[in-house]
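Read the structure below first, then the notes.
The complex appears here without one of its protein chains, the remainder shown in place.
Labels A and B are assigned to the chains in the order they are written; within every chain, residues are numbered from 1.
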Amino acid sequence: MLFKKNNKKQRKVNNRIPFVGISFVGGFLFLVVFGNWIAPYDYEYWDMASMMLPPAWLDGGSMAHVLGTDALGRDVFSRLIHGSRFSLLIAVACIACYGTIGVIMGLLSGFMGGITDMVIMRLCDLWMSMPAIILAIILVSLMGPSALTVIIVVGIAGWPGYARIVRGECLSIKQNDFIRLARVAGCSNFRIMFSHVFPNIANTLIVLVTLNIGQMIILTATLSFLGLGTQPPSPDWGLMMNEGRQYINSAWWLVVFPGVAILMAVLGFNIVGDWLREILDPKQKLR
Amino acid sequence: MTENINKDLLLKIQGLKTHFFTKRGVVKAVDGIDFSIRKGEIVGLVGESGSGKSITSLSIMRLVPKPAGEIVEGKILLDNENLLEKSAEEMRQIRGNRISMILQDPMVSLNQILRVEYQIGEVFRFHKKTNGSLREKCINVLKNVKVPSPELRIRDYPFQFSGGMCQRVVIGMGIANSPELLIADEPTTALDVTIQSQILQLMKRVQQETGAAILMITHDLATVAQICSRVMVMYAGRIVEKAPVHTFYKTPAHPYSTGLIKSVPVLGKKIGRLFSIEGQPPSLLNPPAGCCFASRCNMAKEICHSEYPPEITLDENANHRVSCWLHA
Partner (left out) sequence: MNNQGGIQVKNLTKHFPITSGVIFSRTIGVVKAVERLSFSIERGKTFGLVGESGCGKSTTVNMILGLEKPTSGDIYIDGENIIGLKRKKIFDLRRKIQAVFQDPFRSLNPRKKVKQIISEPLLVHKIGTKKQRHERVLELMDLVGLKPDAADHYPHEFSGGQRQRIAIARALSLNPEMIILDEPVSALDVSIQAQIINLLVDIQQKLKVTYIVISHDLAVVEHISDKIGVMYLGQLVELASVKDLYNNPLHPYTQALLASVPIADPENIRESVLEGEIPSPLNPPSGCYFHPRCNKMQPECKKGKKVLHESSPGHFTSCPLFA
């Protein structure tokens, strides 16, 4: 039959594990854990004698500094490797911070309904109508720029998004008869929320977190780029791009390599997130 | 078969196999079925969930969910034309025009945010039969299925209709282009009992007026008894018995059919304990060798577990046929 061949091909594509995504994320996590042993130099090590060296494959480059050096003679490759840990730590801390607030608020809102729901949702609206960057500028002027400020800013700015998604999931799970039966059995609201509703939204949360890590990396990089986040000499990728910006005509590698690093990490997490969404879907499992 | 029978033959299915290719293996949802439908008759296809009855109807419409599902073998002949050889475009012309379909849940069959008029009009628009006013045609559709005050209701949205009325609208849309075959997949299951009989009567009337053949897919033996002239029983992807409706309820031949009929509580006949077929239907992923029903059958012989029975004719007109070793 004519349509037979095409079908088989399509089937294979659908079930394929995303090697690109996984290898990006895997590589990223590998650097986070083993970066100390791989990086040839410390991220603060500077050597005025070898400043502004181009990458190894260009004229004047040397194998001692594979991706070149910056204006202070620091090794770009080493700083990128150390930077991975910074980026991930900040991203995870942010997500842990607002994820927890968001999930609790969302569960309360979706499950209790009524006045509780209305108050929390209006609070969300209010929060979301405040631009994160302006909030960041205010907070930074109050607390001074630092990694902690970034975590707090991003953390409190992001919870409404989680709360809304959790609330939506919660509302649809609430429709199930097992929630009614849990009440009939005498379960408390607390027990129903955390023992019945939460496990059923865990999948969604895993996917959400994976997709969000990418966004967080970009957001923290943006804040660092604007000078509102981590401060020198931290090897944050956004900060590195900011520092390299002024030399973009003479030393493009200072901007391009951190940019590529951000791109690969974010792309990797997004692909893995999409893939997780597919395989964690219980409907998919039944197939 | 004589010339005469061939002439009023509408649909003939030969050795149809529809399989699903999943990560865990091949699910043989429909595994070699043969049957035919004559012009203007109502045939019931009875089976439990997972027996392959819905996949059979989707196969006829060539709407098997891709990419997992696939028709691997067989022929579906509509007026001697094999539907499996049609192009996607030709198939689109056939669907909704020569073959149309009614689904179980009327609330889901209609788009809740579009006016009924627009949705009925869609049937005509697509098949380019727009001679005469579209609105009049739409009103006629509602009139045909006895929706009260169609001139007014046509401006309503589906959520303003009750379940029974929605199903009437869906049936109206199904027969709007006077199809030769109407496939009804559990058309009354989602409705209340009082509405069920109204809808069944409506379908019978529709069949008499338009002369369309109806393939009634259901798990409910009562629905079949009420409107079908022939019954086919499906179990684990195969048709195990075909019979005229009166014969079927009086003298069912397959042990599964017998069990089904005995296990339904009958209104007004309260008995001590229901007969029940023990066990569960087999997994279609690794169906057992031999007859699929053998493990639940209390009359199973040795051969039942090793070899699938041939189709055996029980009467001279070859109307009553059963696939069971007990009759071999």
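The rule is short, and it goes like this: contacts are C-beta pairs under 8 Å (C-beta built on N, C-alpha and C of every residue); 3 or more make two chains touch, one makes a residue touch a chain.
All of these numbers come straight from a predicted model, not from anything done at the bench.
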Full-complex contact with the absent chain, from B:Leu78, B:Val123, B:Met232 or B:Val245: B:Val245
Using the touch definition from the top, which of B:Gly164, B:Gly237 or B:Gly290 touches the missing chain? B:Gly164
Specify the residue from the set B:Asn80, B:Ser133, B:Ser276 or B:Asn298 that touches the hidden chain. B:Ser276
Residues of chain A (touch criterion as defined above) contacting the omitted chain: 175-178, 180-188, 191, 196, 199-200, 202, 282, 285-286
On chain B, where is the contact patch with the chain that was removed from view? 48-49, 162-165, 188, 192-198, 200-201, 219-226, 245-246, 248-249, 256, 259-261, 263-268, 270-271, 273-278, 280-281
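What we mean here is this: only the chains that are shown with their structure count from here on.
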Go ahead and note the Å separation of the Cα centroids belonging to chain A and chain B. 50
